[in-house]
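A single protein chain has been removed from this complex, and every other one stays in its place.
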Amino acid sequence: MRTMQHITATAAIGLCALLGAGLQASAQIKIGSVLSVTGPASFLGDPEKKTLEIYVDEINAKGGVNGQKLQLIVYDDAGNANNARTFATRLVEEDKIDVMVGGSTTGSTLAMIPVFEDAKIPFISLAGAIQIIEPVHKWVFKTPHTDKMACEKIFADLKNRKLTTIAMISGTDAFGKSMRDQCVAVAPKAGITIATEETYGPRDSDMTPQLTNIRNKAGVLAVVNPGFGQGPAIVTRNYQQLGIKLPLYQSHGVASKQFIELAGPAAEGVRLPAAALLIADKLPSKDPQKPVVVNYTRTYQQKSGQAVSTFGGHAYDGLMILVQAMQRAKSADKAKVRDEIEKTKGYIGTGGIVNMSATDHMGLDLSAFHMLEIKGGDWTLVPGT
Amino acid sequence: MSLRARLETRLLPAILVAAIVIILPLFFPSAYYYRIGALVFIFALAVVGLNLLMGFAGQVSLGHAGFVGIGAYSAAIGPVHFGAPSWLCLLAGAILSGAVAFAVGRPILRLKGHYLAVATLGFGLLVAIVLTNEASWTGGPDGMSVPALTLFGWRVHGSDAWYWVSGATFVGGFLLAFNLMESPTGRALQAIHDSEIAARVLGIDVARAKLTIFIISAVYASVAGSYLALFNGLVTPDEAGFLRSIELVAMVVLGGMGSIFGSLVGAAVLVVLPQVLTVFHEYEQALLGLIVMVFMIFLRQGIVPSVTVALAGWRK
Partner (left out) sequence: MAELLQFVFSGLTVGAIYALVALGFTLIYNASDIINFAQGEFVMLGGMTTVFMALAGVPLPLAALIAIIVTTCIGLALHRFAIEPARGASPVALIMITIGASVFLRGVAQIVFDKRFHSLPPLFGADSIQFGGAAILPQSLVVLAGATVIVILLWLFVERTLLGKAVIATAANRLAARLIGIDTRRIVDFSFAVSAAIGAIAGILVTPITLTSYDVGTLLALKGFAAAMLGGIGSPLGAVIGGILIGMIEALSAGYLSSSYKDAVAFLIILVVLVAMPQGLFGRVKVERV
């Protein structure tokens, strides 16, 4: 009986081992991607995946890159760093990709960096934290603005309006925590004092206790909310519910028009730093980013039926930087492509104008962020930012 | 029992598992498979421990990933904050997990059924929350990086190295578990599982037996967690999270509660299946749920026991 059990188990395991086989073929350029399409970070990963798929199809329809078609291989890590690492290994060993764009969250990116550094494959990350590019890893780049930049932009605006004592209420998720840490680090140099801090869980439904504590703290002149997803919308609603009249600043994690829909009339007067993508139609016509963002907005909304999100924009930039680097290198050779990515100059994307170098693997500066204010249920550009 | 019979019961299964560990790589086309294999053995180690608790002692734990997290973060915090060598931190993590299991187990193991489930759930969540919040120690929600393990001067790095390390450890853990089940403690546990009151009447110290197995299962989970952290070079609070706990329980139930071999099968299925299902893209989640349901409806004892029974019946 026991022996039967053992043989059965052995057979079952053998079957499992055989099931993992992968297929190969083709002279296509393989672009790998690991995104958080499901799970707590699907707010980031879903638009990223849609964007990559839409644009790989478009590029292939126009003939591909260097005469070769692109093959996109996307895996879903569900927001888990362990899965991300497994899929990164799979992309390198099994699918034998040429280049990599992905890593929706900082956690999954950090888990994957060793794999791509070891395999010497250029990796453009779509995550926000500054430690992805500081210290510089030879093969790792990123397209989104760092959370440090977001803090600097917000603090500059606060200083302008003479609101130098603030309170922060941040989400305990990785995005919120990372930005909160950066803001705390940057505040003294920017001349801002953080009088009090509160946190909330990313899936909480009511933040009135935290906001009540902030309201009761003397001397607070404005409130900053690092976070992403539904949290900021609920914070904004609660803010109005409690009748707090202080200026409220959201983060770039808010990322799309849906925030205004969800927060409703409470969103009036809220300011946040955002890429030009969110105000595509309101940019002055001579703004170099205008054609790019208008085009992307139109294409994305048409093909996916959803409003644009800056996270999707980062994926677009990542893909385009890769493609242009491959075109300049006239090949898909990993080392050559890497060198060309590092030489990216004057790339006009949805996130800003990118100028990379050997010491700067992101290439954006503060001018890539605009300060937006919500007026009349829509984004408006705060003049002079 | 004669020496031969004793050897057969205790050593044969371990030899079979060792054979699997050794022969499997012959079929591996690339390092990716080594990684999958290593992950299967690491999770299987945790699952064996949980199986001892759930399958043999009949106690439900929905928070076992908490111990995995303690082991994982010990391997991270020790070297980074205290400069201690990784293998020592692994040991320290196991001892810490055992101690925590002792402290937590004594009060909550008095609870029964769903109440015990909620209590263990609470424990797991508490560990995950502490790991997420105490960022100065743990790196917060983004986690922290883990220096590689060095054993006697050999830096354990790469999927193939970890395959052998985790495989060997699993064989050891497997043998230990088997021996445990054949020992007086093991038999006492099975008696408790069948009927707690009858066991008590027979003079078995029920509370102590349950606590012992709880501590043992915590140690198994802790070692698995440390391995996971050292293998990945990174640890995040997700490893202690609720979803991870449910995954472990699913591995136990799928493989077969009370079947130590089933632990390996359950771990193999739930590690390999998501990899296989990626071809289905957005249907991946729905299919996973469907497969779990179908398995539990038709192989409700778990894979290994059900298939064994079916084969034995067919032989007749």
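Note that the chains are named A and B in the order they appear, and that numbering of residues resets to 1 at the start of each chain.
The working rule: contacts are C-beta pairs under 8 Å (C-beta built on N, C-alpha and C of every residue); 3 or more make two chains touch, one makes a residue touch a chain.
The structure displayed is predicted, hence computed values, not measured ones.
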Any idea which chains on screen the missing one touches?
A, B
Among the options B:L24, B:L52 or B:L121, which residue touches the chain absent from this view?
B:L121
So which of A:E58, A:D118 or A:D206 would be touching the chain we can't see?
A:D206
In the whole complex, of A:Q258, A:T299 or A:T385, the residue touching the missing chain would be A:Q258
Which parts of chain B are in contact with the chain that was left out?
54, 60, 107-108, 110-115, 117-119, 121-123, 125-126, 129-130, 133, 197-198, 242-243, 246, 249-250, 253-254, 257, 282-293, 295-297, 300-301
If the hidden chain were put back, which residues of chain A would touch it?
37-40, 42-43, 46, 172, 198-201, 203-206, 208-210, 212-213, 216, 229-230, 233-234, 237, 241-243, 258, 261-262, 264-265, 306
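By definition in this document, only the chains that are shown with their structure count from here on.
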Taking each chain's centre as the mean position of its Cα atoms, how many Å separate chain A from chain B?
34
Which positions of chain B touch chain A when the two form their complex?
9, 12-13, 16, 20, 24, 27, 29-33, 35-37, 39, 132-133, 135, 140-143, 145, 159, 228, 232-234, 236, 238-239, 259, 261-262, 264-265, 268-269, 272, 274-276, 278, 281-282, 284-285, 303-305, 307-308, 311-312
Can you check the complex and tell me which residues of chain A touch chain B?
1-6, 8-10, 12-13, 16-22, 37-38, 74-76, 79-83, 85-86, 89-90, 92-94, 106-107, 110-111, 114, 129, 172-174, 177-178, 181
